[in-house]
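Of the protein chains in this complex, one is absent; all others appear in place.
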Amino acid sequence: MSLLEVKKVSRFFGGITAVKDVSFEITKGEILGLIGPNGAGKTTVFNVVNGFYPPSRGEVFFKGERISGLKPHQICQRGLARTFQVVKPLQRMSVLDNVVASAFLRAKDRKEADTIAADVLNFTALYDDRNVISKGLPLGKRKRLEIARALATQPDLLLLDESFAGLNPSELDESIQIIRNIKKRGITIMIIEHHMKVIMSISDRIVVLNYGEKIAEGSPLEIGKNPLVVEAYLGEAQSA
Amino acid sequence: MKRYITYIVLGLLALLPLLGLNSYLMHILILVIMWSVIGMAWNLLSGYCGQVSFGHAAFFGVGAYTAGMLYSKLGISGWWGFPASVFVVAVFALGIGYICLRLRGPYFALATLSMGVIFRIVAENLVGVTGGDLGIMIRERTWIDKTWYFYIILIVAAATYYLVRKVIESKLGYYFVAIREDQDAAESLGINTTKYKTIALILSAVITGFAGVFYTNYMGYIDPKVVFALHDISIITIMVVMVGGVATYWGPVVGAIIMVLLAEAIRSIPKLGTAHHTLFGVLLIVIIIFLPNGIVGDFSKLKRLFGMRRPAP
Partner (left out) sequence: MSSVNLEVLLQTLISGVLLGGLYALIALGMTIIMGVMKIINLAHGELMMVGMYIAFVLFSWLHIDPYLSVFIAAPALFVLGVGLQKFLINPVMKVDAILPENQVILTVGIGMVLANLATIIFQSDYRQTPVSYATKAWYLTDLWKGAPLELSLSFPWSVSFTIAVLITACLWFFLAKTDTGKSIRATAQDLDAALLMGVNVERMRVITFGLGSALVGAAGCLFIPIYYIYPDIGGQFTLISFVITILGGLGSTVGAILGGLILGLFESLTATYIGMGWAPVGRFMIFVAVLIFIPGGVASLLRSRKFGK
């Protein structure tokens, strides 16, 4: 059974159509890549799925339950967590406190929250930085803190918005390994990524958006050969 | 040592009346403690949860009027205001929260400011209910001596301090600070921001209302201009915490000491009476520019500043 179903979702802002009639499904346990040129509507799809915007048309189902129209915190409580492309750490809190704050969603008390947080920090290799005030973290670690925080809510589905952008090669390898380990823990992942090599290597399936519409869907191999996709990206390369 | 400092301070304070201080000094002490309570309450909502209120006079006034009206309408002791105000203030806070908490940042601040003004105008105009501009006078004072008032407000302050600490170290506190730091992030981490902001508001309001109840019983007279005052209550509340230290445990206490002493000092300068807000305004500007996190919050900065002034060896 599919974990998440996005059914004919559209989202308008004033007169602008950011996303139009997009449908796709995510199966439990897979990594779904969401790609497309700049302004294709990827982050808008995330914001609709995560509840920041209600869809203008269409519906979203999670674990068979309709979640479109719910608030982000209600959706998170149902087991869907996300990261932000522009990182939003709780600036004046330490790395540990950031993660503890989100661990409280499932934890009964402070002790349990601490345990969850310690586990997640170990898992994302941030444990040594736990007492650093998050404002002072370098970008690579702040991106990882986003992931750690989302994981601390113990989600079934994790939405990652450009968690690899701006990382150096060694951080990149580390992050890819973390994503693979998350998958091993049985957490389903949807990921937006610009880095084509990364997305091709870790995704099980890929959905391609362009101008707010879905133009292709398939395995990385199929997507790589799809002329529509190649054209969309070439178009971007030329205009850039 | 540090763990016991709270108890030591509290113990010393409790022994103070034994020194036989005169009535004026007791009055100053009582005011300092009362303002610490209001400051701690404001700090909970604004310092920790980041929802800056410019209208705490509304809660102070509702608390004060709860006590006053129990006396004037029902003829029972104003001290019953303590239990009654919990309910009354919470209901008003819920209403204000429902209206204002949908606004963010500075817009919330101004919306609460307007609420404080609305409350004052309504209290002035609903003469049948509040007595209007004439106010409420409590004719039979409970005690002439100030000692008991001192102990009552000290107990309120100690309880408030304890409550704030407990709240901030618990899940609530983490959620409050998360909301302050980034509301969108907090929301997406499963925090029902509206709910927790409302909780912070109600806690803060009820504590402020307690201070209002105490004020009525202690001063024996209230009117809308005094207890719903924008400058003399709402803004001074902000200043107490800003001067002392935003989002610190001891900031409101330090701020209350400074503000009350300053107000008294300024009052003692002849011919300055009407203009004492000028100095408050200047102090506020100076603090915001140089010590944006207050004396306690920027203590390290202060130490450095004074360290630098020392002549080089």
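To keep things simple, chains are lettered A and B as they appear, and every chain counts its residues starting from 1.
Simple rule for what comes next: a residue touches a chain if its C-beta (ideal position, glycine included) is under 8 Å from a C-beta of that chain, and two chains touch if they have at least 3 such contacts.
Quick caveat, the model's predicted, so the values are computed rather than measured.
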Quick one: which of B:Leu262, B:Leu284 or B:Leu302 touches the chain that's been left out?
B:Leu284
Quick one: say which of B:Val122, B:Ala159 or B:Ile269 touches the chain that got left out.
B:Val122
Pick from B:Ser46, B:Thr66 or B:Thr130: which residue touches the chain that isn't shown?
B:Ser46
Across B:Leu94, B:Met137, B:Leu230 or B:Leu302, the one contacting the chain not displayed is B:Leu230
Can you list where chain B touches the absent chain?
46-47, 50, 52, 54, 99-100, 102-103, 105-107, 109-111, 113-114, 117-118, 121-122, 124-125, 180, 230-231, 235, 238, 242, 246-247, 274-278, 280-285, 288-289, 292-293, 297
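Rule of thumb we're sticking to: only the chains that are shown with their structure count from here on.
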Chain-centre distance (mean CA atoms) for chain A and chain B, in whole Å, is 43
Considering the complex alone, what residue numbers of chain A touch chain B?
50, 52, 71-74, 76-77, 81-82, 84, 88-93, 97, 100-102, 104-105, 107, 110, 113, 149-150, 153
So in the complex, which bits of chain B are touching chain A?
169-171, 174-175, 177-178, 181-182, 184-193
